[in-house]
Each structure stands twice: as C-alpha cells, then as structure tokens.
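Dropping the structure in here first, questions after.
With one protein chain held back, the other chains of the complex are shown just where they sit.
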Amino acid sequence: MCGIVGLYLKNPKLKPKLGKMFKPMLIEMTNRGPDSTGVAVYRNPVKKAQTKFSLAHDDANYDWKKIDVGLEKALKCDCTITKIDSHCILVTTGKEAAVIAWLKAHHPGVRVVGTGHTIEIFKETGLPAEVYDRFDLDEAQGTHIIGHTRMATESAVTTAGSHPFATGADLCLVHNGSLSNHNRLRENLRKEGMDFQTENDTEVAAAYMTWKLRGGATLKEALEDGLRDLDGFYTFLVGTADGFAVVRDPIACKHAVMAETDDWVAMATEYRAIAHLPGADTAKIWEPEPTIVYTWGGHA
Amino acid sequence: MNELDLHKVGVRGINSQLHSLPKNTNEKHWVIQNPKGQHSIAVGLDAPLQIDIRGHVGFYCGGMNSHAELTIHGHAGVGTAENMMSGVVWVKGNSSESAGATGNGGLLVIEGDASSRCGISMKGIDIVVGGSVGHMSAFMAQRGNLIVCGNAGDALGDSIYEARLYVKGKVASLGADCIEKEMRVEHLADLERLLKAAKRKEKPSDFRRYGSARKLYNFSVDHADAY
Partner (left out) sequence: MDKTPRTLPRKSATFDDYTLSEIRRAASTGIYDIRGAGAKRRLPHFDDLLFLGASISRYPLEGYREKCGTNVVLGTRFAKKPIELKIPITIAGMSFGSLSAQAKEALGRGATIAGTSTTTGDGGMTPEERGQSKTLVYQYLPSRYGMNPDDLRKADAIEIVIGQGAKPGGGGMLLGQKISDRVAAMRCLPKGIDQRSACRHPDWTGPDDLEIKIHELREITNWEKPIYVKIGGARPYYDVALAVKSGADVVVLDGMQGGTAATQEVFIEHVGQPTLACIRPAVRALQELGMHRKVQLIVSGGIRNGADVAKALALGVDAVSIGTAALVALGDNDPHYETEYNELGTTAGAYDDWHEGRDPAGITTQDPELAKRLDPVKAGRRLSNYLKVMTLEAQTIARANGKSHVHNLEPEDLCALTVEAAAMAQVPLAGTDWIPGRGGY
C-alpha cells in the first residue's frame, strides 16, 4: 500500500526544474508510505553504445572504484562512475548482460536497481523528504520522473523491497495496491529464468512485465496481459524511455488521478500531490478508467 | 461572510472552527480558500451553515454532513458527502469514487461525472449526477434516488435493495438482481422534484427507471450463480 506519483514535462523549458517541481508531490504522499521512498528520474541520456546502470549497496562506504576498475579490465570497456549516497551511476560501453553477470559473480552485494540510456533509480528506507535530500533530487533536471512512497503490506521493509522495480531498459514499475496470486507467479517466472531479490508482490509484477517484453510484447500488450494474469488490487505506473503508462485493475478500488496542462502531465494516487504543480488549479483533471492502458510520450 | 484559508489554519483549523459554531449561529456563511485537494474538509457539520469551498477537495469532503449546504467550486475526491444525514453537497466539477456512499439523507449534486461506486450502499440520500457514473454504482443501494443524466458504467445496481435509479443515457450493464422497471406517475413526480432541486434542464420523460427484481431477497439455490 502506497503513494505513487509521476510527472512528465511537455514544455522542455521546465526540464531544469523537474526535481524541484516533483519534490512537494512526493512529500505530500508521505503518510501513505512512511516505510521507504523511491524515485526514477529520466535524465542525462548516454550515447547509443553506452548503457547506464543504477547500482546500490548497503554499505554506505562501499568503494565503487573497485567496480570501475574491475569492469574495465574484465570486459575491456570504458566506465565512469558517479557515487550518490548509497547508490552509484555507472556508465559503460560494456554489454548489459555481461556487466550484470560480472557483478553477480564478483560483487554479489551490489544491487542492480535499474538499467537503460536515461533512467536513474534511487530507493531507500526512510521518509520522502530525507531520501530526496540524500540523492540531491532537488537539483535534478530531466524529462520525466516517477516516485513512490511505500507502506509495506506482506513483505519486509527493506531497501531491496522498495519501488520502483526495473522491468527492462529504461523501464520501471511502481504499484499501489496488493496482489493476491504473486507467490505462484513468482515460482512460474523463476522457471522462465527471472531472478528475485525479495518476497515483494510488486517485484513479481515487474518481473512479469520484463518477461512479457522479452518475449516480444509491446508495453501496452504486456500490461493488458497483466490484467488477465495478475490477481488483486492495483494501480500501476510504468516509466518508459520517453514517458509513462498507467493502468488500473478491473475492480479499481485504489484511487488514481491524472492531470494535464500545456506544460506537463501528472499522475498521482491523490490529487493533493498534484495540487502543488504550477497551473494545477486550472488543469484538466480526470481519473483513469479501470483496465484501460493510458500512455504518454510516444510509442510504448 | 467569513473566510478561512486552509493553507494557514489546516484542515483541523477549518473543522474545529466550523464545529464550534452553535446551531443557531448568525455566522452562517463561510468561504474556504486553498483547499488544494486536502481530505476531510467540512466533515461532521451539524448546523444550517452555507459553505463555499473554492478549489478542488480531497477525500470525504462533507462526510456525515447534517443540515449544512456545501458548494465545492472544483472537483471532489473519494467518498464525497459519505454518510450524509441531511443538507446539501453540491460539486461543480467531477466527483471521485464512492460519491454519496452510505448516505442517509440530504441531496448530493454533481454537475460533472461521478466515477465508480456512486451511491454505494445508499440509505436514503438523493444523488443527481449531471454527467456519467462509473462501474458498480448503486451497489447494494438500500433506499434513496440516484439520477444520472449521462451514462452508467457496468454492473449498475448490483445487489440493489429498494433504492430507485434513473438513467437518461446508456447503461453499460446491469448488476445482479437489477432490472429496468416501469415508470409511473409517482416516479415522474420524484424525478421532477429532484431535477428541479438540482437545477437540471432534463425532462423526467427522458429517463428510464431501474431497480430491484427482488429475486435475491430470500435465498433460493436456483439463484446461487448470482452470489
């Protein structure tokens, strides 16, 4: 159970203010999710030949240089690392699968939180205001941003159990609700080769999406198949390379609201998060209908 | 006319001020500025006050209202006027899920659309919606009138008891034990009265009536599929 928020900028002039605009939205959802906070920000696109990784480690003093040096040597690739609190953004020409395999083999304590060309994911236990500051998100500039405040239901309050969950390159999923058949699904997805770090139901939904996308489905198809295969109550907000997607389950008990102006499109669990945005008072406001996949920002 | 700025005094400030007014107060008219989607604004009112809320409100605005007349100059969140006992709640914009939930009396007017579960478990409230209502509206509705000038979503009136539903537009589907019913003189009179109270231009003859088939009132194994 949680709060989810998303902001997509239509007006490129607002890009430098992305983090500042988003902060009060996320903090407004604190009560819905006092356990942990997570943000996926889409910024600083890397070159076509490069991949960006969001990495995290429980040890605040972890020496990320090891990764930089080790990877360059092992995979004969270029790497740059930027440490931000307990996370690290790694940009590398190394192939994604090889990098992940190398990390798993040599540095199993490093968590791969996200991958892609623009996405950066930061998530930690703690209140939104604190987590936002720890990762300097106030200064973030970019095209769009997804956030989540977590109230854990049937799994532990850990960093690994926080949302967003990465579901593929530049893709991430946040969830408000509670699935009811995720345990069996997890077992089935394990057989299909998916890996899990937690007992969390949302991680299962994210893995399901990844599996569908790997099988050639479009995001829309994956979400629509999910409506059939995932049981329970959910509002999903999916971040994509150039926008986001929203879908609600057929029973639709978990509230969701969307708003749009000429400058931005926003989504939140409650309107009061959106109320902080400039122009919110006169924005077009509506609720997503159950079982319809809404997408913004280009092909999904 | 008194003004309250929610941004300054908070929801607690608003409610404690309004609750402190005696029933026969002369300070009847209050304007609330900067609601900014906050929850539980003007809940549990118990006096014939006139409240104008300038902006969008969050969940449960006007919850358990008695005697007061609230006007929301914007959109309303989940559970608007839930369990209202008497009085009026008027939403200029749209309302979210469960509008008028378990309402016992009074009038709820939504000029825009009303989302899913409008009038869920209603117990005597009258609801007039200028736009459309979403799925599962009037679920387990016991008593009262729900008038929809637009369309109704799936499963309208599922498990309905004795509430009366009137829809002008299309009904996507009817719920368990809900059927279309004959429109008689007394129904047209009710519609006329309520449409007038809601300042609607639609005519009673534009509407179709829906209500309980009463087949689920006493369990019969042949209707087990409905459960």
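Labels for the chains are A and B, by order of writing; each one numbers its residues from 1.
Please note the rule applied: a residue touches a chain if its C-beta (ideal position, glycine included) is under 8 Å from a C-beta of that chain, and two chains touch if they have at least 3 such contacts.
What you are looking at is a predicted structure, and each value in this text was computed from that prediction instead of being measured.
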Checklist line | From B:Thr71, B:Ser98 or B:Ser132, residue that would touch the chain that is not displayed | finding: B:Ser98
Margin query: For the chain not shown, which residue from B:Met64, B:Ala172, B:Leu188 or B:Ala213 touches it across the whole complex?
Written below: B:Met64
Item checked: Contact footprint on chain A, counting only the chain that is left out -> 1-3, 31-35, 151-154, 176-178, 233, 253-255, 269
Margin query: Need a quick check: the contact residues on chain B for the chain that isn't drawn.
Written below: 11-12, 15-16, 19, 39-40, 43-44, 46, 58-60, 63-64, 66, 78-79, 82-83, 85, 97-98, 101-102, 104, 117, 120-121, 123-124, 139-140, 142-143, 159, 161-162, 216-219, 221, 224
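Please note the rule applied: only the chains that are shown with their structure count from here on.
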Next item on the list: In the complex, go through chain A and note every residue touching chain B.
Entry: 252-253, 255, 257, 270-276, 281, 285-287, 289-290
Check: Quick one: in the complex, what on chain B touches chain A?
Finding: 36-39, 55-56, 58-59, 74-75, 77-78, 93-94, 96-97, 115-116, 134-135
